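With one protein chain held back, the other chains of the complex are shown just where they sit.
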Amino acid sequence: MEPEHRAPLAWLRWETGLVLVVIAIGVLGVSTSSEFLTGNNIFNLGLQSGEIAIMALPMTLIVISGEIDLSVASIMGMSSALLGYLWHRHWSMLAIFAVILVVGVLAGAINGLLITRLRLPSLAVTIGTLGLYRGVADIVLGPNTVSNFPGSYANVGVSGVFNTNLSYSGAIFIVLAVIFGVVIHFTPVGRSIYAMGASPEAATFAGIRVKRIKTMLFIVSGVVCSLAGVLLTFRLSTSVNTNGLGLELDVVAVVLLGGVSIFGGKGTIVGVVLGVLAFAGLQNALLLTNFNQEAASIPVGGLLLVSVFVPIMAARAGRLRGVIPRRGAGTASPIGSGDE
Amino acid sequence: MNPGPSAASSGGLEPGASSGGATPPADPAPQPAAPQPAAPQPADPPRVPLLSLSHAAKSFGAVHALVDASIDLYGGEVHGLVGENGAGKSTLVKILAGVHRPDGGWLAVNGDPIMLHSPAAARDAGIAVIYQEPTLFPDLTAAENIFMGRQPLRPGRRIDSRQMRAQARALFDELGVRLDPGRICRGLSIADQQIIEIAKALSLQARVIIMDEPTAALSAAEVARLFDVTATLRASGAAVLFISHRLEEVFEICQRVTVMRDGSQVLTSKLDGLTADDLVRAMVGRNLEERTVGQASAPGDQVLQVQRLTREGVFTDISFDVRAGEIVALSGLVGAGRSEVARAIFGIDSYDAGAVTVHGRPLHRSSPTSAMAAGVGFVPEDRRQQGLVMDMSVQQNMALASLNRLRHLGLITGKSEHDFAADWALKLRIKFGRLTDPVFQLSGGNQQKVVLAKWLGRNPSLLIVDEPTRGIDVATKAEVHRLLTQLARDGVAILMISSELPEVLRVGDRILVMREGRLVAEYARSEASEEKIMSAATGQLQGQAR
Partner (left out) sequence: MAPAREPSGAPADAGSRRLTERVFRVRETGIIAVLALFVLVTALIQPRFVSSSNIQFILVNASVYALVALGETMVILTRNVDLSVQSVLALSAYLSAGMFGHVHGIPIPVVFLIGLGIGLAFGAANGIMVALGRVPSLVVTLATLYIIQGIDILVVGGNEVVASSLPSAFVAIPTVTVLDIPWLAIAVAVVIGAGAYYLRTFRSGREMYAIGSNPDGARLAGIPVARRVFTAFTLCGGIAGLGGVLWAAQYQTINTSAGGTNFSLIVIASAVVGGVAIFGGSGSVIGAGIGALLLGTINVALDVLGISDFWDQAIAGFLLLLAIAIDRGISVRLAAALRKRGADGGT
């Protein structure tokens, strides 16, 4: 149950191609609106896609490891709901953060344990927890909305770090990107994640603790998504049960745009950062032109298709040239291998 | 089976001769293999074989799987095919099945030459293969599996399930088995799956049925049932090719046998008058090559101790030890349970009873981490699925088991991996393009060296290698053997699993033989021989009737 071999060069080309795409989007933005590269706009750009960008980082590691987490937006919503609910009951912000952290860990742990201990397919499990955690958000907040957050926190949506044009979420994204980048590219755990995504069996035979690492990845995802939920709530100055609804597919899209293979074992953080820039840039450029910014989903979808066809074409060409030996190709199930 | 006298006189058996016909004067010394076509038996009327392969040759790169192999399959007869690992049996089967095309030689069906371009062509020609591990559609019923794509129809092109079940039942009746055609195939025993495959072959009007090691995973009762089915097939006039390592089965079910060795058939004969020893000698007889690569110094302290290791249904009561500087070879037939024992020692698989200690300290069950921490390395049997991450680079693969040791300030860089890998690539003389190339681009021999480097990089005190030279060219094979003996000289304890007798005898200081999940024999190198090992492995030793 494996995908056909892909020429490794194709992926390197993908990141380079993505740089060109980002530049092209930049050019498009500038040509359609003089405001595109202004500091103010960069700030807005960072704000808009900040949460998605942040959630894309642990998602990248999870997809590289061969799994998927569709509950990200619901964990975000759950943390947002808890924030509003507890704030309304006059808890201290510090205590609230602690609770949200614990809940994020639990949510991720439940995902991780169901997938690694019960060996259930992550696609199905996280569709289930998508509902479950969104449900918790619904139950906690009900139809209520909480908006009276203190100005110092709600400031997140208004001004940037040290009053520059770098939004808080943008700054957090950069810091996290560096951390995740270092982890996946420069640590033993990172190498192990690539190995288990490319070949779970060989990873086990090399002494890698696949189950433990995967569970950790889901827990990290839970924590990061909870953080994203807090950021979203402060940015919108609103805690409502529908916060973040539907964002999970955007997060997956950004990761795939970044050149991460849905089959696992391949992808880079640099690529995902570029994917974030492409995704956010497109939306922003269209926003400025008064074109319906939501139609940005068309080029996003197009890029996704390109991202998945290019390596296959390159591999086919490589095989024809005899460069790459043919391996058995079946119709792989791309997310996790379940246990059959 | 008569324990008759060997060689020399009437019905005598030198490699290459067939019994019954005019025999050349007996030559007591073993001859190098001389492939000869089967001589016709004077008592039988001339028949056209249903399927015949003549002078087939097939090479994969530097590996010559078949040199000059011929076999004739007659209707109404079960023809046994025996030979060691690497003798060319599976390549021959794949040619008959249409999976490979021979580089030389030709195939004929009913006397007419034919070219099989694909498995589908083989199917159309009436050839069916039952593999050791059949792959059915586990979510569909037995009847659907048999008739998928050819289900009987009612008017309006609707599947007639009742008719389909009835036809399936009829097939099962014809085979003399009782299986429920409506049964979902998930969870079916391998034995039952094989029966379904046979039924499918019958429904496809197969006249030639090839069974590739069918009994390896079967219980005694299931084997008995399979033999009844085979007898039925034979009675219906089909030709059956029965490949097996278990000689007593060959004697029970076959009328004719072909022995292969080193890519050619060395013996084809009716089974009457043959003994198991004759077969063993034919399988194994060869110029005894240089026996040892170097001699081991006196072995040191005990490194590995396995005590009464048991896993229900897989292996029972396994006890042995391996000392520093010693190479213990674990031989036996495919399916004897050797790899399972090795995996249990290393912690990949679990076990039900017994204990494993390394340097006197017990290893935790099911914990590769514990084994690795104790200094154990494991080169697995399946290089492509278990030994290497094919998509990762050479250097990353080599570094994969040493990640924590290559850390500097918690980080690993490409450079640290590169230096580590370059170092080992030099030591093991690995040929590659660049260390950053994906490992699937390397040849089999070099890939195996990468796996070895991965574990050697950890300086193990116990190295377990499972089939270290499988699928590797001769030159690299010799290198690997030299490496292993050098390691032993340096004090590493080595447990080597191998199905290749020459390798076992060249490299092993002590040879253990497993059969059907138990340790049945132990030999020091000085007293061991291929015949002894093979006999123990197939149960031919006195007092070891099946």
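Letters are used for the chains, namely A and B, taken in the order the chains are written, and counting of residues starts over at 1 for each.
As a convention for this text, a contact is a pair of C-beta atoms (placed from the backbone, for glycine too) under 8 Å apart; a residue touches a chain by one contact, two chains touch by 3 or more.
Everything numeric in this text was worked out from a predicted model, so none of it was measured.
Among B:A120, B:A475 or B:A524, only B:A120 touches the chain that is left out of the view.
With the whole complex as reference, residues 3-4, 70, 114, 118-121, 123-125, 127-136, 138-139, 141-143, 241, 245-246, 249, 252-253, 256, 262-263, 292, 294-302, 304-305, 307-309, 312, 328-335, 338-340 of chain A touch the missing chain.
In the full complex, chain B touches the omitted chain through residues 119-120, 135-140, 144, 148-149, 151, 153, 157-159, 161, 176-180, 182-184, 186-189, 191-192, 195, 219-222, 224-225, 227-228, 231, 252-253.
Simple rule for what comes next: only the chains that are shown with their structure count from here on.
As a whole-number value, the distance joining the C-alpha centres of chain A and chain B reads 46 Å. Listing the residues of chain A that touch chain B in their complex gives 5, 8, 182, 186-188, 190-192, 194-195, 198-199, 201-209, 265-266, 324-325, 327, 340. Note for the complex: chain B touches chain A at residues 138, 348, 368-369, 371-372, 378, 380, 385-392, 396, 399-401, 403-404, 406-407, 410-413, 438, 440-441, 454.
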